[in-house]
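Note that one protein chain of the assembly has been removed; the remaining protein chains are unaltered in position.
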Amino acid sequence: MNAIVDPTGEVGAWWATAVSHMEPGIVELRGRPVQELIGTVDLTSMIWLMLRGELPDAARSALLQAALVAGVDHGPQAPSIAIARMAATCGVGLNNAMASGVNVLGDAHGGAGEQCVRLLDEVLRLERDGLEIAEAAATAVAAGPKYVPGFGHRFHPRDPRRDPLVSLAEQAVRDGVVPGDHLRAGLAVEEHLRSARSRPVPMNIDGATAIIYAELGFAAPLARGLFVLSRSIGILAHAWEESGSGRRNKGPVPRSIVPARLG
Amino acid sequence: MNAIVDPTGEVGAWWATAVSHMEPGIVELRGRPVQELIGTVDLTSMIWLMLRGELPDAARSALLQAALVAGVDHGPQAPSIAIARMAATCGVGLNNAMASGVNVLGDAHGGAGEQCVRLLDEVLRLERDGLEIAEAAATAVAAGPKYVPGFGHRFHPRDPRRDPLVSLAEQAVRDGVVPGDHLRAGLAVEEHLRSARSRPVPMNIDGATAIIYAELGFAAPLARGLFVLSRSIGILAHAWEESGSGRRNKGPVPRSIVPARLG
Amino acid sequence: MNAIVDPTGEVGAWWATAVSHMEPGIVELRGRPVQELIGTVDLTSMIWLMLRGELPDAARSALLQAALVAGVDHGPQAPSIAIARMAATCGVGLNNAMASGVNVLGDAHGGAGEQCVRLLDEVLRLERDGLEIAEAAATAVAAGPKYVPGFGHRFHPRDPRRDPLVSLAEQAVRDGVVPGDHLRAGLAVEEHLRSARSRPVPMNIDGATAIIYAELGFAAPLARGLFVLSRSIGILAHAWEESGSGRRNKGPVPRSIVPARLG
Partner (left out) sequence: MNAIVDPTGEVGAWWATAVSHMEPGIVELRGRPVQELIGTVDLTSMIWLMLRGELPDAARSALLQAALVAGVDHGPQAPSIAIARMAATCGVGLNNAMASGVNVLGDAHGGAGEQCVRLLDEVLRLERDGLEIAEAAATAVAAGPKYVPGFGHRFHPRDPRRDPLVSLAEQAVRDGVVPGDHLRAGLAVEEHLRSARSRPVPMNIDGATAIIYAELGFAAPLARGLFVLSRSIGILAHAWEESGSGRRNKGPVPRSIVPARLG
């Protein structure tokens, strides 16, 4: 506290935080001097530390890491990637290009993870209220939106990221690393959608990572936040590649194509 | 290619990329099926793979990781953090709050790493042209801007992140992991500033990480891009904490304080 | 259409729009050659044209303009303004600083206009279903969130922008320019809050402009969109002023104040 400029401490309190602390010569992250973390803690554990306040054990960190790696990129068709590439040709910094991509990771683009955690929470609540898990899944899906968050994909009949992520989650349950409730709920929703819908609606990356994040105890909104960290890597890679193309003001289609007139 | 919709392939070529590829049932990152990466590659190596096209060895990955961990957060006074916290109270998504913070990591806020790599490149160019390294450092600094990028800090007389990062870089040189030229140039600039200026201008986080990124072969703009990945972690942690505060429309100072009138 | 590159027209159709059209030598906005608009159409009517497809009459344009002018700025305590000012010191472009401010005009910061239009729509629906307007207002408020969108203010016991905007709306109703239903609904909500709550919750800028936007036939989300256009002016003015301050990396409070530690 500064006794002269901020005698009541109200200004310092306005920006109070448990995340980090800085004074001349000192940088503490979650109470730990930064110099003790550099070279000793891996990046995924650092993410955990910053969000949770403590370091994870190796098994939990590895499971989180698998989910983060899975979400890094999904190809140039994703709006976030296309936007970052266009931005990189407009004469702005790489950080601005990245922000432009991150900014669209909303409810319909990656944000589904957050909604999926809430759906699984609801399935588990219904189960605690006495429903069989299959019935709980059917009930929660019926009460939710048309697009079941975390399930189905406009491109993939089967998302190649589902199986390895679900396998790792199953192994973690067997090893006692995570409790397994959200995994059970997720598989029940998948099974329900398999039997109830005419065309398959398999679990996608948002669903598989939502299971892992929830099993590890992250709150629903962090399913989105963690995905942003993950996808930022792909966004950077694409923006950087495009910035080497020499293009200026890249539009969405080749210049010879004129968008049609509506109305 | 789609022979009917895109018969010349020009539209597909407009978005061509070596970073990733997606077709129904397939996601490839740098030519590798994503399912082979999940659970086997660590997050830092994944960053390297996406930016460079190949996986790093363990020593290079560890050095990169140390630099990334060091930049994660620098306390609530940083504009990027304060901005993300205010954004988190305005009724936008966590991704929007993160984008708002990332968007200001510009030339004066973390972007200094990019400029520092260029400065070190210039020192090394002058050395190749025949100058002693000390003279090369003095010449390059004199030709540059008033704020020497990567050196000096408005808060820290001595940045606590400098020593561990420089030590790791020195060890990597001794181990033959990196060549050591940019480290040598960086230390020469630091020594020059120690002797030439009345008040100390020690190497800061941007300088220390710039050395590591350059030693590992990353281009100058990626010093900024990598910092964005790193700081995004701190931005998320602060935005998430603030989103739990219940505040709405958090301004920069307590509401009882009225900003002064100018002019 | 380009018969060779886009023979099916599917690519051009992907980006089809009624808003504008561009070919070599031609720029059309809502079907009108841009050269016919320059120097003949005022800025507010231009906004109307772009959003609605036709030019407004003078009375409607004037009413829209009054609402836009009212929202331009609300002082340096607003997060959007403080964020743009900090951004302007971080070494990014003025457009990036403006985007950072605009990005936080979310549900809790200006976005209330959108929610207020929906509230007034609900009041009118209940009235059509047979309720008295006072009862309709009470019912709609009771069914809504704790913070009634468009009413109450953390700073102002009485928002100085309310009276002139409501007066202009009342005059427009008397002149037959607008129907008056949303105005009636808004005043009913205000009256209900005056009598029902212990401390006054008068109409604020979001409520008063929501009434005007709705009276003029703009859809609810455009209450937010129009506010963004309006507030962008204040954001630019503040960012520009701050960029002349010579500051670098402006934090939220003077550097002598250290934010408190939580937890």
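Each chain carries a letter (A, B and C) given by its place in the written order, and its residues are counted from 1.
Here is the rule we go by: a contact is a pair of C-beta atoms (placed from the backbone, for glycine too) under 8 Å apart; a residue touches a chain by one contact, two chains touch by 3 or more.
These numbers were taken from a predicted model, which means no experiment stands behind them.
Novice: Which residue, C:50, C:143 or C:196, contacts the hidden chain when the whole complex is considered?
Specialist: Selected residue, touching the omitted chain: C:50.
Novice: Please pick, from C:55, C:140 or C:228, the residue that touches the omitted chain in the full complex.
Specialist: Spelled out, the listed residue whose C-beta touches the missing chain is C:228.
Novice: For a quick check of understanding: of A:103, A:209 or A:230, which residue touches the chain that isn't displayed?
Specialist: Only one listed residue reaches the unshown chain, and that is A:103.
Novice: Among A:26, A:59, A:90 or A:131, choose the residue that contacts the chain missing from this document, as touch is defined above.
Specialist: Checking the options A:26, A:59, A:90 or A:131, the one contacting the hidden chain is A:90.
Novice: For the chain that's not shown, point to the residue among C:165, C:189, C:203 or C:216 touching it.
Specialist: Checking each option in C:165, C:189, C:203 or C:216, the one touching the absent chain turns out to be C:165.
Novice: Contacts of chain A with the missing chain: which residues?
Specialist: Looking at chain A, the ones touching the missing chain are residues 4-8, 10-11, 75-80, 82-83, 86-87, 89-92, 96, 99-100, 103-109, 111, 147, 154-155, 248-253, 255, 258-259.
Novice: Just checking the interface: what residues of chain C touch the absent partner chain?
Specialist: On the chain C side, contact with the omitted chain comes from 10-11, 14-15, 17-27, 29, 33-35, 37-39, 41-44, 46-47, 50-51, 62, 65-66, 68-70, 72-77, 82, 85, 93-96, 98-100, 102-107, 110-111, 155-158, 160-161, 163-165, 167-168, 221-222, 224-226, 228-229, 232-234, 236-241, 243, 253-254, 256-257.
Novice: Name every residue on chain B in touch with the hidden partner chain.
Specialist: 1-2, 5-6, 9, 11-18, 21-23, 53, 92-93, 95-96, 103, 252-254, 256-263
The rule is short, and it goes like this: only the chains that are shown with their structure count from here on.
Novice: Return the chains common to the contact lists of chain A and chain B.
Specialist: A chain counts here if it touches both chain A and chain B, which gives C.
Novice: Give, as an integer number of Å, the spacing between the C-alpha centres of chain B and chain A.
Specialist: The separation of the two C-alpha centroids amounts to 21 Å.
Novice: Go ahead and note the Å separation of the Cα centroids belonging to chain A and chain C.
Specialist: That pair's centroid distance is 31 Å.
Novice: Which residue numbers or ranges of chain C touch two or more of the other chains?
Specialist: 5-6, 11, 92, 96, 103, 252-253, 258-259
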